[in-house]
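One structure follows; several queries about it will come next.
Every protein chain except one is present and positioned as in the full complex.
Chain IDs A and B follow the sequence of writing; residue 1 opens each chain.
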Amino acid sequence: MKKREHRETVVAYVCLAPALILAVVFMIVPMIMVFYISFSNWDFVNPVKNFVGLKNYVYIFSDEKFLKSIRNTLYFAGVKIPLDLVISLFVAVLLDKKIRMKKFYRVSYFAPVVTPMVAVALIWIWLFDPTFGPFNQILSFVGLKPLKWLYDPNWAMPSVILFSLWKGLGYDIIIFLAGLQSIPTHLIEAAYIDGANSRQAFFKVTLPLLSPIVYFVVLMGIINSFKVFTQISVMTPRGGPLYSTGVMVFYIYQQAFENYRMGRASAASLVLFCMVIALTQIQKRLGRKSVEYS
Amino acid sequence: MKRFLLVALVVFLTITALSVEIVFWYPLSGSKGQVFKELVARFEKVYPDVKVKLVYTGKYSDTAQKVVSALATKSLPNGGIIPAGPIFTGAYGNYKILEYIESDSEFNMSDFYEVGWDYAKYKGKICAIPYNISTPVLIYNKELMAEAGLDPSKPPETWAELLEYAKKITKDLNDDGEPDVWGLNIKDTPWIFKAMLFQNDCGIIDSNTLTPLFDGPKGVEAATFWKKLVDEKAMPVGMHNLADKQFMSGTLGFYMGSSSRIGKWSGKLPFEVGVAFLPKMVKRAIPIGGAVLVLFPHSKAEDDAVWKLIKWLVSPENLGEFCIMTGYIPIRKSVLEVPKVRKFMEENPNYRVAFEQMKYGRAYWHFEQMGTMDALLYEYLDKIERGVLTPEEAMKEAAEKLRKEIES
Partner (left out) sequence: MEARKSVKKSWYVHLLLFTGTVLMIFPFIWMFLSAFKTDLDVFSYPPKWLPSTWTLENFPRVLEMVPFVRYYLNSIVVTSSITFGQVFLSILAAYALARLHFPGKTAVTILLLSTMIMPFQVTLVPMFMIVYKFGWIDTYQGLIVPFLFSGFSIFFLRQFFVTIPKDLEDAAKIDGCGYFGILFNVIMPNSKAPIGTISLFVFLTHWRSYLWPLVVTNSPEMRTLPVGLKYFVEEGGTQYNLMMAASLMAIIPVLIVYIVAERHLVKSTTLTGLKF
C-alpha cells in the first residue's frame, strides 16, 4: 500500500512537472520581477539595474499622461460595461422568443466576436474617417453636423467604445441567451397566472434569476476593460488627440517598448494590478449580496 | 588547358579561402529594397572576396528595436543602414568608422555636405556615414491652386505667403461648417516645426550641453505662427495622419512632408503635382532625416570588408544610382555632376527641387533623447492647435520636460 502511494506521488508530479515549471518561469517569476524592477532604473540595454526607491512611482503619479490613462481606462469601463449590459440583455430577450430566423440573427450578432480585432479595427478606421468615411456621410444626409470621430479629443474615446461594443456585444448576448434558456418556464408562467404583465414578469422573476449571469458579465467586463489595448493601439496609434484614448496598458507599452523605461512600466503595471484586484473584490461583495437576495 | 584549369582552381580556392562573410542590415522594403539588393549584388561581383549577407529588418522603428535587442545580447551585425545610428555606435564608444574615414586617402570627406556629417555625429565626433537621407518638401496640387485664382507656377516663397494661399484654397463644399478642401496639411508635425525653428534662426538643442533652445522668444514666435495656421483655417486641427489621403484625393492644396512622396505621386495622380522648396521664415533651412551607414567592429578582416562595402555604396556613381532609383537625396555634392543624375534631374524637375534643396540642410548631433524630443513636440503642437495651452506655455512646458528627461 505504501509503495502504491509512493508511486502515485511520483506519477502526479511527473504529470504536473511541465505545467509547474512553465508556471514558475513565465508567471510566478515575472510576478516577483515586476515588483523588483519597479524600484529600479533599468533601461533594457544597460545590464546595470540601480535601486532607485520610489522614484518610478513618484514619476508616474506626477505624470499627467499616466493620470490621464487611469481616467481613460475608467471612462472606457464605465461607459462600455453598462451599455453592453443593457443592449446585450435586450437583444438576448428578443432572441429568446419563439421566432423564425433565430440562427441567422445569432450568427450575425456573433460574427464580430470571432473576427480578428486588428482586421475589423481597420474597417472602422475608414468608417470613422472625417472626410471619406460613410458615418459622416450618413450624418450629413440626415442633417446632423459631421464629427471628427477619432480626431476629436471629446469623441475619440466614444468612437473606440462604439467599436468595442460592436465587437463584443455578441459574446454577452450568447451568455445571456444561455442563462435565459436555463430559467424554468413554469416560474415565469406562474408570474403571469398571478396577474403580472410581461414587463413585471421580466423585472420580478427573470432578472433576479439571471443575476448570477449579470454578475459574471460585469466581472468579465471589468477585467477586460482594464486590459484593453489592441483597438487603442491600432485605431489611435499615439493614444489619440491630447492622449484622450491612452489607456493604462497603452501607457505601459509606451514606457516599456518605446521609451525603454522598464522601471516606470513596471510601476504602472503594479498600479494596474492593484486596481483590478480592488475592483473585483468590490464587485464580489456587491455580487454576493445580489445573488443571495435572489 | 590543364594548366589553365589548375591555375583557375588555385585562384578560385584562394578567393574562397580569403573571402569574408559580413552580415549587413537594411530597413528598405519594396522597390527601394530591391534597388539596394541589386547594388550590393554588383558590389559582390566587383569584390568577389566579400560575401554580404543582407538581412531586411523592417521599417525604421523595428530596425531600431532590433538593434537595441542585439546590443543587449551582443549579437550585432557587421554593419547596416541604421536609423539613429550614432546612438547605437558613438554612444557606446564605437567610432571605428572615423578611423577608416581618416586613414583612407581615397575617401574625400569634403565632398559631403557638412550637414550630413553633423547628422552622423555623437558628442561632436563622427560615428556613421549618412546614406538614405530625405528632406521635407512642399508638394502642391496645381489644379487647386489655379481654381483658387493663384498662379500654379509660383508656389509660396515664405510662410506668410503660404498662409495666404492656403486660406484661399480651403473650402467648405457642403456648407456643414467644416471645410472639405484644405489649403495645407503637414504629415510629420515635429519635423516641419523643427524646419520652422531653424528658419527662424532659433536653435533646437545645444549639441554640446543638450539644453533645449526652442522655448525662447524665437521658438515661441514659430509656435505662434503654427497656431495662426489653424486659427485662420489654412490647416486642419489635429488631422495630420490624414494628410496623405487628403492629398491623393485632391482635397489638399499644399502637402508638407518627406521628399520620398515625390516619386510616389509625380505623374501618378489624376491632377498635376508640383514640388517646391519649403517656404522660408527669416531664412532658408531644412532639417534632414533618414538613416546612416554604421560599422559594428568584429574582426579586422570583417571590418575591412564592411568599409569596402560602405565606401563603394557612397561613391558618387553608385550613390547617384541609388538616389535616382529610390528618391533619396544625395549627400555628396559631386553626385549632382554625374551625367546620369543630371539627365534625371532635367527629366524630373520635381526631383531637382529636392536635390538642390540639400544645400540648406541643417542637423543637430544625435543624442539619446531625440525620440523623446520629437514625441514631446508632437504632443505640444497638438496642444497648441487645440488651444489647450498658449504657444508660450506649450514651448516652456515641452522644453522643461525634455530637460528633465535628459537629466534623469
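In this text, a contact is a pair of C-beta atoms (placed from the backbone, for glycine too) under 8 Å apart; a residue touches a chain by one contact, two chains touch by 3 or more.
As the structure is a prediction and not an experimental result, all values here were calculated from the model.
Q: Considering the entire complex, write down the shown chains that touch the omitted one.
A: Every shown chain touched by the left-out chain: A, B.
Q: Which residue from A:F39, A:F66, A:W149 or A:Y171 sits in contact with the chain not drawn here?
A: A:Y171
Q: Given that one chain is not shown, which residue among A:L89, A:V214 or A:V249 touches it?
A: A:V249
Q: Pick from A:M31, A:L54, A:A190 or A:A278: which residue touches the chain that isn't shown?
A: A:M31
Q: Determine which one of A:F39, A:Y109 or A:Y151 touches the chain that has been left out.
A: A:Y109
Q: Where does chain B touch the missing chain, residue by residue?
A: So the residues of chain B touching the missing chain come out as 29-30, 55-59, 62, 65-66, 69, 72-73, 173-174, 180, 244-245, 248-251, 270.
Q: Residue by residue, what part of chain A touches the chain that was omitted?
A: The list for chain A reads 5, 7-9, 11-13, 15-16, 18-20, 22-23, 25-31, 33-34, 37, 91, 94-95, 97, 99, 101, 103-120, 122-127, 129, 131-134, 137, 166, 168-171, 174-175, 178, 216, 220, 223-224, 226-227, 229-230, 233-234, 237, 249, 252-253, 256-257, 262, 265-266, 269-270, 272-273, 276-277.
Just so we're on the same page, only the chains that are shown with their structure count from here on.
Q: Could you tell me the distance, in whole angstrom, between the mean C-alpha positions of chain A and chain B?
A: Chain centres of chain A and chain B, defined by C-alpha means, are spaced 40 Å apart.
Q: Which of the residues in chain B come into contact with chain A in the complex?
A: 65, 68, 71-72, 174, 176-178, 180, 238-239, 241-242, 245-246, 249, 251, 371-372, 375, 378-379, 382-383, 386, 388
Q: Mind listing the chain A positions that touch chain B in their complex?
A: Listed in rising order, the residues are 44-45, 47, 129-132, 140, 145-146, 148, 151-153, 238, 241-243, 257-260.
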